[in-house]
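Step one of this worksheet: look at the structure below.
One protein chain omitted, others in place.
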């Protein structure tokens, strides 16, 4: 057991992956001497060399596109996209090559690459540094999308992602990089694609992922002060979603609120609602509600608190699903 | 009234838009002398010149990125993306500039551009020529997404889109380009963002858009032979969705099936289900079902019939929602 | 074409000319072999076109006119090299030993690939213009890291040089000295658009601005293409870094069988290029210089016809895939939505056997 921040846990997880397999390499902007703008790769170039920790030219399609070639050659590249808002230049490579080459080659090519993206808001940043692009990738067949929310998850999930043979979009909730937590260096807490009940409760199920999990837990704490028992599920795997524990929870509570920073329209939150209303048709006692970023471009961060699903908004939704039948 | 194919109706609609406003211009690959690979721009360069019908270099980010600049200069560019699978290189410009510049400039910049995309399957094409990218754009705040399904809609919607001040992703169901229909050259049938009941019915509501509308209507016809009255709604506007007529229909039928070619996960179909189960919570007598492309890359087109929501699959879903309570 | 430097070793009339930097290293048999290759791929290409006309293929992208570019380059490859094609590189596939019917699987719409890319060291075709360029550079960076003496070669067209991805590939190749050869077949057209829409200056010069050499070769001269490619590949294998080869050639036919070139180009232009036919000049040279008798060419034609007949047979026998196969390689590992899809399809009574 060790106490460390999520950024450090990722760093340690990457280090271990690099040690475990000489085919693992890292590629991205400023990940070498600088250690990445969040220092997640701090010290790795010094220890593993410039051939494995590759400071790339400034072009995201290039980062992903060359990583595809490295994967074809048998490497296991881990790409770093500096911020969420900068992954879009790589979108074509991700959607047309990364997601499809395994299938196009009848399984001959392993697209065993991980694309790390610090994502989401809550850090008071300027434009393009607080985006939630996970929905685009969740919608794309051929990809998987995961997001750790604790240092322990971060340490293990990055290693699990790197050893997995499918391409994985690894969304790191950057607002939690600096938060400390216990890391068990010996045993992973659970599988890479397993959802996790972050807080138990009986009245309402709140499903969240990434940066919203912390907000959801805080809202649950606030709700408990008002005598409401809110269960919070951390989806962890955004695609595929791990529905069985979610179904179990909704069958227990009969009420569902889904929380995500991304705008709701045609999103992961829509998927959670669509699927759970189908699977829990007779259990749901109120319409499932979504609490998400509004349907606008991410605003100047001075108002991000109001734009994002904050505690008030979650509590309001909890009130509404609780009050529905009364 | 005139009888013409959808491709011709688009051509006539573009022609009229070009005549009506000298600021309208077209940009894309092979849209000049060739008239586009689907001949939608046939003859336009001859009549409006190379400065307005611009054969572009082979680069989609360039097509959209320069159109953004032309829009800033006061032009109203209509971009043609040759096929759905080739829009992804332009994704960054669409998501980071087209969708956000109006807001970033406090309304000073009008992003009055239309991005035409022939989309969807059912034409027996090779890879990347049958994609359904509309979900990515529907999820993106700042954009609107529409899709005509008849020549009359095509003729009017393209003109309405060009005169609209927001950026519009104009998805053309290419499998219907060659189908003929009546076009009323004098009066638009309805607003650009209005859904339309394509076929009335009382037992089940089937909501579809683009290439799936025809399939849904055919399924409804087949169902009626079995004594089932299926109402088909053509969403027409994919984002925003026009929910009031959908709600009215579901309140009437109590049953909902959503049909789309795109894989279901985190999709427009998810949104329709999520929203309608919320708004029609007490009316729904069975879980809403989605019939969509499977969660795989679009397959070789020799099996697209089985991959796509075909009549059998829709009928099966209709059976299931009908049989739910029995 | 005249003022721009271009490597040529064989004139359109079949005369051997000298070049200050390149000399042909090929003997009669090898040259005859290349003529045979070119004859065969042209014949197979024509067969594919007629198969498409007869509704047996969804589409076909003919290579007619580009045989010298592809065979000259393809025969310069060594077995350990790895190649990344677009959709028109049937000649390269031939040189890599891939059975012709496999090239057609994509065009019959029964497959997105068609062959095992590792077995033949030839990647699956790329249709999204330019995507493969970055993939190839990445592959070459892998070769570099392995310390292997292998070259990577990537093929694309003149149109592709405008895509961001191709230019990023140039950036990467220059920055990392990747052991790669960019081979652009400038066939003068990107569907209906002439090369000048992409660039007002010759494409080989694009490389200069990225810090590595570019060279234009007569793409209808199989000897010249061969030498230029051989040297660039050796350069890459020896750690010399990237080269951009512009094979200046012409697409004699339509872009694909869906295309109608009469809309955008005039017959007179095509006529000019007929006189530069890549097969005729080698044949003239072989006849004049090496006294190859007509019977040998006849034998090649017969061989090509036989291969074409076999191709037709193979294509006609090609079944649609089992619908359930779509689930097979979507993911490497189990995935709940794949399992669900499979279950649904099976419940619907679809698939499970050949169709």
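Quick notes on this structure:
To keep things simple, chains are lettered A, B and C as they appear, and every chain counts its residues starting from 1.
Keep in mind that, in the parts below, a residue touches a chain if its C-beta (ideal position, glycine included) is under 8 Å from a C-beta of that chain, and two chains touch if they have at least 3 such contacts.
Note that the structure is predicted; figures quoted are calculated from it, not measured.
Judged over the whole assembly, touch between the missing chain and the shown ones holds for A, B, C. Of the candidate positions C:168, C:221 or C:277, contact with the hidden chain is made by C:168.
Residue B:93 is the one among B:93, B:122, B:159 or B:296 that touches the chain not shown. Of the listed residues A:179, A:194, A:278 or A:316, the one in contact with the hidden chain in the full complex is A:316.
Residues of subunit C in touch with the missing chain: 161-165, 167-168, 171, 174-175, 196-201, 205-211.
Where subunit A meets the omitted chain, the residues involved are 29-30, 32-35, 37, 55-59, 61-62, 85-86, 88-89, 124-129, 265, 294-297, 299-303, 306-307, 312-313, 316.
Not every partner is drawn; the one left out touches subunit B at residues 25, 51, 56-57, 59, 61-62, 64-75, 77, 89, 92-93, 96-97, 100-112, 141-142, 144, 164-166, 240, 243.
Quick note on the criterion: only the chains that are shown with their structure count from here on.
With centres computed from Cα atoms alone, the innermost chain of the structure is B.
Ranking all chains by how far their C-alpha centres lie from the centre of subunit C, first place goes to A.
Annotation: 36 Å between the Cα-based centres of subunit B and subunit C.
Within subunit B, contacts with two or more other chains are made by residues 61, 85, 88-89, 127-128, 265, 294-297. Listed for subunit C are residues 112, 128, 164-165, 330, 335, 337, each touching two or more other chains.
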